[in-house]
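The complex is shown incomplete by one protein chain, all other protein chains being positioned as in the whole.
Up next is chain A:
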Amino acid sequence: MKNALGSVDTVLLLGGRSEIGLAIVERLVRAGARRVMLAARGGTAPAEELRKLGADVHLADFDAARPETHAALIEHAVAELGDLDVVIPAFGVLGRQSVYDVDPVAAARDVAVNFGGHVSIGLAAARRLREQGHGTLVVLSSVAGVRVRKANFVYGSAKAGLDGFAQGLADSLHGSGARVVVVRPGFVVGRMTEGMTPAPMSVTVDAVADAVIDGLRSGRRTVWVPGRLRPVFAVMRVLPQAVWRRLPR
């Protein structure tokens, strides 16, 4: 249960090796969370740091690309942790558009993870959150999905789908006690983007995690990281297509 000061007891991280995901979990554990499940392919994830902080860490095998296993995973997490206070699907693949252009199958596969995997685990988690009457699903969307750019439109369109899914899910959960926080980071400098040139207004993994914690406490529904991307994208969204198309990246 979330307590009066916003601390939680349990956290489920899907994509248990995700840099952003682990940074969020670490902050929740420092604030008092005691039971954590890291779910990742092969059931291996870095649990030691969290254990040192006093958390009871469970590991589980999880494959985002196998939606037929997702409902069972949520049940397993409930059996191990009890009520789910925070659920964070943090898995994803960031492929290159130039590769997708010549390998449509790879593109479809990645979209299945980046969008389809989030839909199935998100719905399975939401069902449980609705039943228990509390809990938060953190959806890691991206500004890439706010207006899709030609430079990464496969990834961007999956994020656009995910963002729309999260908005709809948030509305459907309204009044149930459960809620969704949609996080829209800009370019995140981290392992996932290694070797890429950072875009303007890029942020660190820690900045994203801090913003998520802030969003969980404040009860806000949408979290932009950095916050100034919100007005920037208010403009970007209405740029004429001819201008948008000419943006270099």
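Here, a residue touches a chain if its C-beta (ideal position, glycine included) is under 8 Å from a C-beta of that chain, and two chains touch if they have at least 3 such contacts; residues count from 1.
The rule we apply is simple: contacts and distances are computed from a predicted model.
For the chain of the complex excluded from view, the name given in UniProt is "Oxidoreductase" [choices: "3-isopropylmalate dehydratase large subunit", "Oxidoreductase", "Cytochrome bc1 complex cytochrome b subunit" or "Dihydropteroate synthase"]. For the chain left out of this panel, the touching residue among A:Leu5, A:Ala79 or A:Val238 is A:Leu5. Considering the full assembly, A:Asp83 is the residue among A:Glu19, A:Asp83 or A:Asp163 that touches the omitted chain. Touch with the hidden chain on the side of chain A covers residues 1-7, 9, 31-32, 34, 82-83, 131-134, 175-177.
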